[in-house]
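Below you will find the structure I want to go over with you.
Of the protein chains in this complex, all but one are displayed in their positions.
After this line comes chain A, so read on.
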Amino acid sequence: MARADQPAAAPGRGTDHSRAERMRRRRRIRTLEKLAAPVLGLVLLGIWELCVRVFDVSTFILPPPSAILLRLVSDWQLFLGQGVTTAIEISVGFAMAVLAGVIIALCIFYSRIVEVAVYPLLIALQTVPKVALAPLVVLYFGYGWGPKIFLAFLISFFAILVPTVVGLKELNPGFANLAKSMGASERQVFFKIRLPAALPNIFGGLKVGLTLSVIGAVIGEYVAAERGLGYLQLQANANFDTTLNFASVFAIALLGLAFYAILRLIEDLAMGKMR
């Protein structure tokens, strides 16, 4: 290709030396940008800490972050034990939601009768606040794993179903026609075109669904539980132990972050493999 559009090297500018310099500056700026959010987070925690100390706020009202972190470290076995319970509730509920959400989305996509009969009902049900069902869920599922897993499932199911249906439907039919003109079977069209094309939507739904699963499990524990991080919060409330309460919130957030990180890993893997 002719590069007539390339400007002639001007003295002091297009030289290798200044170019390397510019590249270095660019990299430095990018590193600084990556640090911006963590630094801001630390600054906010610092302000929190400072306010609590300067205004001498009672730890019963608002414990300083240092006390919360210390509590997390000193009582790590407690948080780990209760965290495992909550983690199991989240993962089982979420896994069920992924399975049900994707399978029903496929049924809606491939079957006209399911689409006209089932999909509108599911959309209507989506508007029901799932959290409001928590007491009923306890009534039907008792006090064990059941209600937590069911709430974690129910609350994330819709978040996964709808984007998956939308992702499958969004594809321009021209892509499928092109593959069919090459003699592709519907199975091939699905795995080579429909599924990879829908993956960004599906993973968008999974990410929202996962955070909702955490909420579902914790709500389940609030309503009726003898274990779990949500239960730990109730205990903390009963004992006026606000530090333990905050530490539990931190632990729940850390758990959510860990799940999110795992999902991101799976996403990268799937995008690499399927696409």
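What we mean here is this: a contact is a pair of C-beta atoms (placed from the backbone, for glycine too) under 8 Å apart; a residue touches a chain by one contact, two chains touch by 3 or more; residues count from 1.
As a working rule, contacts and distances are computed from a predicted model.
Participant: For the chain not present in this complex, what protein name does its UniProt entry give, out of "Succinate dehydrogenase/fumarate reductase flavoprotein subunit", "Glutamyl-tRNA(Gln) amidotransferase subunit A", "ATP-binding cassette domain-containing protein" or "Spore germination protein KB"?
Facilitator: When "Succinate dehydrogenase/fumarate reductase flavoprotein subunit", "Glutamyl-tRNA(Gln) amidotransferase subunit A", "ATP-binding cassette domain-containing protein" or "Spore germination protein KB" are compared with UniProt, the left-out chain turns out to be "ATP-binding cassette domain-containing protein".
Participant: Can you say which of A:175, A:222 or A:250 touches the chain missing from this structure?
Facilitator: Among A:175, A:222 or A:250, only A:175 touches the chain that is not shown.
Participant: So one chain is hidden, and I want to know which residue out of A:57, A:70, A:184 or A:208 touches that hidden chain in the complete assembly.
Facilitator: Per the contact definition at the top, the residue touching the missing chain is A:184.
Participant: Residue-wise, where is chain A in contact with the chain that is not depicted?
Facilitator: Considering the whole complex, chain A reaches the absent chain at 172, 174-175, 177-184, 188, 192-193, 196-197, 271, 275.
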